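Excluded from the complex is one protein chain; the other protein chains are retained at their positions.
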Amino acid sequence: MALKQVQTTCAYCGAGCQIMFTVDTDANKIVEAVPADGRTNAGTLCLKGHYGWDYLNDPQILTKRLRKPMIRKGGKKSPLVEVSWEEAISYVAERLGEIKEKYGPDSIMGTGSARGAGNEANYLMQKFMRACIGTNNVDHCARI
Amino acid sequence: MGIPEIEDAGCLLCFGYNGADSHPIVARRIVRGKQKGMKIICADPRVTETARISDIHLQLKGGSNLALVNAMANVIWNEGLADTRFIEEHTKGFDEFLKVIEKYTPEYAEPITHIPADEIRRAARMYATTKPAMILYGMGVCQFTQAVDVVKGLANLALMTGNFGGPSMGIGPVRGQNNVQGACDMGALPNSYPGYQNVTVPEIREKFEKAWGVPLSDQVGCPITHVPHRILHEKDEKKRIHAYYIFGEDPAQSDPDLAEVREALDKCDFVVMQDIYMNKTGLYADVILPATAWGENEGIYTCADRGFQRVRKLIEPEGDMRPDWKIIADISTAMGYPMNYRNTEEIWNEMIDLCPSFTGATYEKIEKYGGVQWPCRDKSMEDRGTPYLHKDGIFATKDHKALFYGTDWHPPVELENDQYPMTLSTVREVGHYSVRTMTGNCRTLRNLEDEPGWVQMNTQDCEKMRLKKGELVKILSKRGYCITRCLPTDRVKPGATYMTYQWWIGACNELTTAKLDPISNTPEYKYCACRVEKIQDQEWAERHVRELYDDIRAQMGIDTGKGAEA
Partner (left out) sequence: MNYFVKGNPDLCIGCRTCMIGCVVAHEGKHIFEVDPDSYSFNPKLHMVKTARLSVPVQCKHCENPACMAVCPAGAISQKDHCIVIDTDKCMGCKSCMDACPFGAINMTVQTGKFQADGSEKKVANKCDLCYGLPGGPACVRVCPTEALTLVTEEKLGEAMEHKRMEAARNTYRETHPQE
């Protein structure tokens, strides 16, 4: 068993706690999470920080982990069908392009994400909406 | 201010903020402050953990925030407790502000807030005379139709007492989600580019046009809370939302008035969902794009006190998922606007060079110091960021002066009535996060709290209705209903109820109103009229809840093994 230690920022709430994870790289799984000495958390964690990481191994409890791109090929209410990334990307690009062409850029809305995705993905999302689509219709759940 | 500074304040005014449930590790600082002798004033309609250890608990009537804040300002001025030198040197608009607060005597506020006039006086004196004084506020301020006015009202208190520009003072919104600060920083907002640079300012727009090589829109975009209306009721086809690209959000669970949200998603021509787990919104998505999760990718988050910190990859994703940034870049490229980045650091470097407040916050510095609080303007290793803002009373306005802003209190939109005699406010469950696709899939957190959640009700109300702890009840508003368990408690006032929003069955957003604050566009989650009904046949109700739960889990792709029980 090859173990490594990785320090990261907790996935929950704005407190920004630092957690030290022990990872079994052979089994590709987390072995342990202990509080790290971060600026805000000073070696402490709450229940989500201590015990909120095992969703990563897709426990089949509440909802299914999404692993493949999917399209409703028969339109709304039809079943989702697994497709390749190439097909999914070009389908999205094509449909968004059509709608932009037909109704203009302000008919498309995009969201950022205040959760796992991180700052870089949010930067790209707003850049995509503004520079590629051509609208300022981008917002996220700060209001929620 | 920074989170570690909280414990060194002389006085903390904790307003509509329940750290123990929303940020236990921030609540820890409040507890430590108390141990060090910090005075605590807690304004909250519930007995929260902070209220419990406070010196003064202002248990105000929900929806009366601004009346209380203005009354505190009135006392501070009339009793000569204001810092007139600070007001003179660092602010503008004080005289106009005085005209607004003139009528808000404690006696005037008492019948609105349900707080005795002398308690308001005592709190105002304690806040004004104990230095340094800090204000923390949360969703109990923001999730009202009168929200921005209250934030400004709290800022008025800090300004008139000179509580800005040093450590352990000022006013702090404690941001909820791990990266809600970051999503704002990065310009996932309809009115600003990254770094809070306004889309309507021509020089700024030109800078981004040059950097991104395309002309950009000068029109402020659509806020997320307007989307249902813009899909369902917008007459102008060019403004009507026809496509909705939803990334890491679940509006079909988290947004107010869910019946309306479902109708909107159903009617929207094209819905793209990019997420890690199947969720309620996925049921309406035309395309689902699977993303890597926290723990499977690299990046930077911003925590509640403007701290940029690294988030690192722990394990390899098992499946055909891709990082969010990669998916977005690929779609953009396919649409004819190429985006080529090899990693998150390349994206970050492009971003910081466009944002003066972030320019100095390089990956190298964040790695080396464990984090950087913005503003950080200089790339040299000496600029380590800014622990607190407005140093020495110099504000981020053109003339460096802060502006007083007074407004009158108005009541919430939907008041109690004959049909719906109680109030509902949404609150947080400490062990679950947002719509719980993450924590609900964590085994021990699921075991600690699960469907259908609880409605907190005063014990007297429960006795009147003969409701016992754990009994299933039906709760209704004019928009919908749900079933949840009754939790009798003396921590809430008679006539008020509280529910948490992450449950599918006890889904309080079936009930909430989509009325918004006119400036922030935040819904009034903290106030709507409701009614609680006893369910006579508890056996049926328990069975019904189990069946519903199994049905929804099956919709979410879980093999429940049994399907719906007979």
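By written order: A and B. Residues from 1 in each chain.
One rule holds for everything that comes next: a contact is a pair of C-beta atoms (placed from the backbone, for glycine too) under 8 Å apart; a residue touches a chain by one contact, two chains touch by 3 or more.
In this text the structure is predicted, and so the values were computed from the model without any measurement.
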Touched by the hidden chain, restricted to displayed chains
A, B
Of A:10, A:23 or A:45, the residue that touches the missing chain is A:45
Only one of B:81, B:448 or B:548 touches the unshown chain, namely B:448
The one of B:13, B:27 or B:265 in touch with the missing chain is B:27
Touch rule applied to chain B and the missing chain gives residues 19-21, 24-25, 27-28, 31-32, 34-35, 47, 49, 52-53, 430-431, 443-448, 489-491
Residue ranges of chain A at the interface with the undisplayed chain:
29-32, 44-47, 50-51, 54, 57, 59, 61
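We take it that only the chains that are shown with their structure count from here on.
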Can you give the whole-Å distance between the Cα centres of chain A and chain B?
19
Chain B-facing residues of chain A, complex
6-18, 21, 23, 28-30, 38-42, 44-49, 51-56, 58-72, 75-76, 80, 85, 88-93, 95-97, 99, 102-144
